[in-house]
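Sending over a structure as structure tokens; questions will come in a sec.
The other protein chains are all here in position, but one chain of the complex has been omitted.
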Amino acid sequence: MTFPTIYSITESEIDLNDLLEKITLPSTGAAAIFTGMVRGVTSRNDPHETVYLEYESYIPMAEAKMKQVAEEIREKWSSIEGIAIVQRIGKLYPKTPTVLIACTAAHRDTGVFEAARYGIDRLKEIVPVWKKEVGPNGEEWIEGDYFPKANE
Amino acid sequence: MTFPTIYSITESEIDLNDLLEKITLPSTGAAAIFTGMVRGVTSRNDPHETVYLEYESYIPMAEAKMKQVAEEIREKWSSIEGIAIVQRIGKLYPKTPTVLIACTAAHRDTGVFEAARYGIDRLKEIVPVWKKEVGPNGEEWIEGDYFPKANE
Amino acid sequence: MNKIKILFFATIKDKAGTKSMDLEIPNELTIKQLKEKLANEYPNLKESMKAILITINREYAFDDAVIPLNAEIALFPPVSGG
Partner (left out) sequence: MNKIKILFFATIKDKAGTKSMDLEIPNELTIKQLKEKLANEYPNLKESMKAILITINREYAFDDAVIPLNAEIALFPPVSGG
């Protein structure tokens, strides 16, 4: 049995049902899925409103780095069966899911939650995607604060 | 803004896209979703194959206990915005999602993963649902091992 | 007398041979007394009474709880949902 790994940058809607089905094997009993969505209203730190986000990606590298994130997950949690990592790009409005990380395993107590959490944290560190925030008073690129090390 | 809480026992397919949309607010930026599915092949402990599971529930009590699980989550993680808890019952075949717990919040680092994990653990302790496993060599009720305490 | 409804689920339903029954019990009967009564009248259930969950009006209940009038009682094994 080969364990499925799905990774893609897409402009299409993220279909959770479809992705979950693709990473469910006959031996699978549990899935942890993380999705991020565009916030229309942000309270923490600098409170502000968002009209939409415009996502851009260095697509071939981003897909290679998603594959690397999946490989890192498998190295850390050998229990993981299927992995799906999808980043949606383009102009995305509040409440829209923009990113998904899903991990499946036979049981819920062998790392699925931790693996999904690790996956989204790593994606936000090393996968080359950027978002420009467009608000009522103008637009601004959002920058992360992580500097990859050698061999990342 | 009222925070949505969805809980139900259903015989219908669990639609992740639909449920996620229902618990996404303009202030939501993160969702952690757990789903459990029927394993056709189990390796851990007593290795065996499953043809299907037949789920039964004490429905009105189960829905009340799901509501209670949601309230417990909100007491522990004040950051949680929307909560969906759905248990599917009836005859369910391998690879079919049978249960879903989803929690949303503004950010991913304020407890969404922990809240979803807590939710599925509590559901398996106090929500009155049972499954009968039907395999190639006969059928058997699966019993849990948790005994609720007073006021649970 | 107190007219109650008893519901059975999962293994307990199979052993009782029914999903539910209406029963008349003395007022002020406790859960412990009801368990003894059922174990006597339905020998199939006797063994199950050791590791059973019981609810009164959809809340978990314990041996010393007094059964209220017209209660909905349920008997079932530890849950196994998910």
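Chains here go by letter, A, B and C, matching the order in which they are written, and residues are numbered from 1 within each.
Keep this in mind: contacts are C-beta pairs under 8 Å (C-beta built on N, C-alpha and C of every residue); 3 or more make two chains touch, one makes a residue touch a chain.
This one's a predicted model, so the numbers in the text were calculated from it and none came from an experiment.
Trainee: With touch as defined up top, name the shown chains that contact the chain not shown.
Mentor: Checking the complete complex, the chain left out touches A.
Trainee: Tell me where the left-out chain touches chain A, residue by residue.
Mentor: So the residues of chain A touching the missing chain come out as 36, 55-58, 60-62, 64, 87, 98-99, 120, 123-132, 141-150, 152.
Convention: only the chains that are shown with their structure count from here on.
Trainee: Shared touching chains for chain B and chain C?
Mentor: Touching chain B and chain C alike: no chains returned.
Trainee: Among all other chains, pick the one whose mean CA position is farthest from the mean CA position of chain A.
Mentor: It is C whose centre lies farthest from that of chain A.
Trainee: Just give me the whole-number Å value for how far the CA centre of chain B lies from that of chain C.
Mentor: 26
Trainee: Approximately how many whole Å separate the CA-defined centres of chain A and chain C?
Mentor: The mean C-alpha positions of chain A and chain C differ by 49 Å.
Trainee: List the centre-to-centre spacing of chain A and chain B in whole Å, with centres computed as mean CA coordinates.
Mentor: Roughly 23 Å separates the two chain centres.
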